[in-house]
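What follows is a single structure, written as structure tokens, with notes after it.
Missing here: one protein chain of the complex. Every other protein chain is in place.
Each chain carries a letter (A, B, C, D and E) given by its place in the written order, and its residues are counted from 1.
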Amino acid sequence: MITDSQIEAWLREDLGHHDVTNDVPGETEGRLVAKEAGVVAGLDAATAVFAYLGCEIADAATDGTRIDEGETVLVVEGPAREVLRGERVAVNVTGHASGIATRTRAAVDAAREVDPDVAIAATRKTTPGLRGIEKRAVAAGGGDTHRLDLSHMVMIKDNHVAELGLEEAVSRLRERTSFATQIEVEVESPGDAERAAEAGADIVLLDNLAPKEVATGVDLVGDEALTEASGGITIADVPAYAETGVDVISMGSLTHSAPALDYSFRTG
Amino acid sequence: MITDSQIEAWLREDLGHHDVTNDVPGETEGRLVAKEAGVVAGLDAATAVFAYLGCEIADAATDGTRIDEGETVLVVEGPAREVLRGERVAVNVTGHASGIATRTRAAVDAAREVDPDVAIAATRKTTPGLRGIEKRAVAAGGGDTHRLDLSHMVMIKDNHVAELGLEEAVSRLRERTSFATQIEVEVESPGDAERAAEAGADIVLLDNLAPKEVATGVDLVGDEALTEASGGITIADVPAYAETGVDVISMGSLTHSAPALDYSFRTG
Amino acid sequence: MITDSQIEAWLREDLGHHDVTNDVPGETEGRLVAKEAGVVAGLDAATAVFAYLGCEIADAATDGTRIDEGETVLVVEGPAREVLRGERVAVNVTGHASGIATRTRAAVDAAREVDPDVAIAATRKTTPGLRGIEKRAVAAGGGDTHRLDLSHMVMIKDNHVAELGLEEAVSRLRERTSFATQIEVEVESPGDAERAAEAGADIVLLDNLAPKEVATGVDLVGDEALTEASGGITIADVPAYAETGVDVISMGSLTHSAPALDYSFRTG
Amino acid sequence: MITDSQIEAWLREDLGHHDVTNDVPGETEGRLVAKEAGVVAGLDAATAVFAYLGCEIADAATDGTRIDEGETVLVVEGPAREVLRGERVAVNVTGHASGIATRTRAAVDAAREVDPDVAIAATRKTTPGLRGIEKRAVAAGGGDTHRLDLSHMVMIKDNHVAELGLEEAVSRLRERTSFATQIEVEVESPGDAERAAEAGADIVLLDNLAPKEVATGVDLVGDEALTEASGGITIADVPAYAETGVDVISMGSLTHSAPALDYSFRTG
Amino acid sequence: MITDSQIEAWLREDLGHHDVTNDVPGETEGRLVAKEAGVVAGLDAATAVFAYLGCEIADAATDGTRIDEGETVLVVEGPAREVLRGERVAVNVTGHASGIATRTRAAVDAAREVDPDVAIAATRKTTPGLRGIEKRAVAAGGGDTHRLDLSHMVMIKDNHVAELGLEEAVSRLRERTSFATQIEVEVESPGDAERAAEAGADIVLLDNLAPKEVATGVDLVGDEALTEASGGITIADVPAYAETGVDVISMGSLTHSAPALDYSFRTG
Partner (left out) sequence: MITDSQIEAWLREDLGHHDVTNDVPGETEGRLVAKEAGVVAGLDAATAVFAYLGCEIADAATDGTRIDEGETVLVVEGPAREVLRGERVAVNVTGHASGIATRTRAAVDAAREVDPDVAIAATRKTTPGLRGIEKRAVAAGGGDTHRLDLSHMVMIKDNHVAELGLEEAVSRLRERTSFATQIEVEVESPGDAERAAEAGADIVLLDNLAPKEVATGVDLVGDEALTEASGGITIADVPAYAETGVDVISMGSLTHSAPALDYSFRTG
């Protein structure tokens, strides 16, 4: 959900106390146009910005659509002053989200060349304040949203294991966890992957391992648990990991390092 | 300023209603460590996150410092549960801001090889909700923050010119603008740059022009106004633009497309 | 997480613009004392209220503890004016949360007489604004928090089934759902429970069925999925449902109809 | 007043970052239907929830109406996705408020059998965040809202009396209190009730006294002040207290322990 | 109560995204010093501003104190950057509140020359966002805070009377009003004042009447109700109204037109 208070904060930080530039009379139409090909996302946010300003959305593309350079993804109508005041914020949020969707799509396409099923997933490495928008942009690009917040899935890491041992850690956390919440265990060797699966993990995360080791881990885990690979994986690395048979490849860079997709906003 | 309500929104979106994973007893120390070289920024935000959670900052680097792989930039102490709950948000915001500072530094360094004075400036193409953090990250990287919001400086664009003519647009907006606020005029040819300067623009923005045209515009404007070049300029393009004698080179990519700087967070 | 803005709203609605009653000088100590036996919960919220007002927590019980009449669960010290201003809000939130924990405990105890494992779970029928506090109160009472929000687990209901058919609905939503998110299907007959499990549901919800039908459904589902019973189940009904072998018994009344646990606040 | 920021918080806590379940196309109609008889309240809040989501209210009952099982109290129309996203929050708030109105109505009816005038009043023992909604629900049930916040009326309690003496406490606080604000004095014996009235209290609160003692206190106070009885009074106790001639009977349980009224939400 | 979110809004609107001026190192002490004589108020707000910024209050005067030119009312210590950033906001809020207290004091002093008891009261004509601060400033100046908000007291005006008739309006609203809430009736003639009192008004407001008419109204009302005079009354008019025997003289100008008291802030 895009909340009004978020929109308000975005507009407030861009407008300041006395915007003379855009204090113009009359009505206008604004069009958000892609300046390069990609996958569109973030239109719910752009729409909410203009709605907050009292403008009407005349037309809008659907998040997840592949677009070419020159395509219009949003048409808005309203008082020129309000349309112009929403412009920069709308372009910024759509460009940011579409950049994420576009990079996710590229990673998914790279995986599909090798494996029809492996999921390309985002992480919790999102930009503060934009968790929902970025996760939905990943979905728009064909990716998997993964853990939405800390309460969505339990993640057992080295600090838990160091304190309790792997099996005991899984057992203790299972006891405290709702049936509605899965438990993932992060491991750093194929052998620990097998132990984690046997201890009852729903998902085993093979962290910072080479594709060959991931493949070994996936074999050892078998059907006991889902498997996930992560740790600095780039789009170029995706095919090699996809070939391991792992269920999920997760990449922080989908959200924290995707360049914005370039849009222009045309009025009149 | 990083406000408590911003911190609250960042933590809320990452925690959810019942975080079982980090519900651990005891006190701990956490260290934010760079996994690659770069320029640090965003520590005011990371510090504010841990302060909101009732943790103590034991040590912190200064924004703008060049750091090497392996350097610690923040040490925090407090209840393990709170330190762990702040971890992801702190890493995300510092990585994001440091990525911007690092890219800005690279652009400034590229400019300095050619010209000791030309400013490398950010734009209003920032991530919604993070205007202040990103602008300060640009400053930390040695860049110029440029227009902070719409009320900071008036920008006369083609829609004003189309309606009123260039000279009349400058005259009308000067009348409505405080002495405290400068007026910049966006032009798309060297000749219009000269006209804008003569009409009284404080700054003339040469948009989407090749370095050669920018150089012509800069010569025509002379001392009548500051000059700025913008429009899809990459770091590779910076030296060519710097050689034109332009006063400011602005790049939206500093804020909207800088990859995050990689940090890890180590506890115990 | 209890946010400052929540605390602020609670205090603001209780104080008004000019509180003459509590405008008293000096320091005082306040003690939150149970007036009846039960299970304590909500102390994180009460603690946050006094912290917001600049008071110190001298002692606090642990959420989930069974307490007797007369037991002190929180001791706070600070300026008399602030302690008195926090009193009513602190009592209200602790009484509310402890009432939920106490009722949950009673339901869990009723279930334990019959079955050592069946989970007693809350629902999304919580008091607006208090989702997290109520879910954690359920956990404090030994219950299962169940679905924390709509994004935590997918729930396929009759409207999905009517439109797509049960199998297709499961298949479509599985495709759109992260590996991190489970899918539950709500059914109204034992036969549909079996179909849902075969279609790939992670959990099958047997809604508004008598214990006998639930037992049939549980048998038909077997190990294919977890099973949950719900629909107006009271504490008196719990043993009968627990005997069906169902994995989870969920009760909206745990959160929406538990009477407050009675506390008094004593100062000086 | 139901504020947008309250609605936003309620929806945010229930939706999370990526609600797949309700992401359905098309328009729908939703009807809020009572599953048991009672008194409706909270419809202003339910209406505000759907308005925030951009839905239209086609029909709505009036708060305070007695309804039977099966009656529709609200009809809403809009995009299916938005109607479904508002459903749970709307049911929760209406069920909560109607539960309070229904219990209040029962207490008022019990009093009316004995006395045509005695007021049944709520207290400040409300659920944090819902003061206004609960007080208005009490009014919808025929009850008296009593003190809305600490600034609404001055309450002199034992700590004031211990420090200053009863007469001096009344005198001091009268001096500091606006003419617009009444002063109530809490006493624990009939004799002190008389003293409080003579000292100038507008209202005398007979706290934790048996009906017989309340009757004595009411006689002693006479026309000098209004009288109120409180302290663990249940609906079964109401007639006995009503017979004492006291002006007001206040009950914290109206707001902190009323079970929710059961509603279902039907779409399509 | 001064809330953190209020402080945050005040600071945010004054700081902007990149304050270079006050980005200075080291610690400092700041003193808020009166530049003219008056009555101090608003120090709770100034204190809260510096507390939000992490500064310590070393000394503070008490609201309501008469101060001379040159007196220090607040001493704050902390990081120079934070002290300087709080300065302007602290001066603005203290100057505003002290201006109100000072003018109220002058009005009260004018009344006291004639009558020892008549109350000088503020109205709801306050500056949006500052209701509580302004009402408490009136109290600091010796004034009466009057109706704090619409829920504090019922006011029957000409629109109610036109619809229902005066007696019926009082009767209807009495029925719907809590015993905790008084009813005031606004009248425009002495005769209506008498009718209002007989109809059961707690307070009768004689609006826009000359002192002579007010005196007549006061006589007619006698002990049946309190009496209040209002309507463009200036400090020069106060003695004439005070002589009428009216209980309360209310003046909107206390809050909406009091000039600020002049303070300077000295550091180092």
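Keep this in mind: a contact is a pair of C-beta atoms (placed from the backbone, for glycine too) under 8 Å apart; a residue touches a chain by one contact, two chains touch by 3 or more.
This is a predicted model, so every value here is computed, not measured.
J.: Which displayed chains make contact with the chain that has been left out?
T.: Result for the missing chain's touching partners among shown chains: A, B, C, D, E.
J.: Among D:135, D:160 or D:195, which one touches the chain that has been omitted from the display?
T.: Within the whole complex, the residue contacting the unshown chain is D:135.
J.: For the chain not shown, which residue from E:154, E:170, E:187 or E:201 touches it across the whole complex?
T.: Result: among the candidates, E:154 touches the missing chain.
J.: Sort through D:28, D:98, D:127 or D:145 and give me the one touching the missing partner chain.
T.: Checking each option in D:28, D:98, D:127 or D:145, the one touching the absent chain turns out to be D:145.
J.: What residues on chain B make contact with the chain left out of this view?
T.: 119, 121, 139, 144-148, 151-153, 176, 178-182, 184, 203, 226, 228, 247-248
J.: Mind listing the chain E residues that contact the chain we can't see here?
T.: 6, 9-10, 13-24, 45, 85, 88-89, 91-93, 95-96, 99, 124-132, 148-152, 154-156, 159-160, 162-163, 173, 176-178, 181, 253, 256-257, 259-260, 262, 267-268
J.: Take the complete complex as the reference. Which residues in chain D touch the chain that isn't displayed?
T.: Per the touch rule, chain D residues meeting the hidden chain are 1, 3-5, 131-132, 135-136, 139, 145, 148-149, 152.
Keep in mind that, in the parts below, only the chains that are shown with their structure count from here on.
J.: Sharing more than half its contact pairs with A-C, counted by residue number, which one of A-E, B-E or D-E qualifies?
T.: D-E
J.: Where the CA atoms of chain A average out and where those of chain D average out, how many Å apart are those spots?
T.: So the centroids are 44 Å from each other.
J.: Could you tell me the distance, in whole angstrom, between the mean C-alpha positions of chain B and chain D?
T.: It comes to 51 Å between the two C-alpha centres.
J.: Can you list the residues of chain B that touch 2 or more other chains?
T.: 4-5, 13, 15-18, 85, 131-132, 148-149, 152
J.: Based on which chains are in contact, what kind of graph results: line, ring, star, complete or other?
T.: Drawn as a graph, the chains make a fully connected set, so complete.
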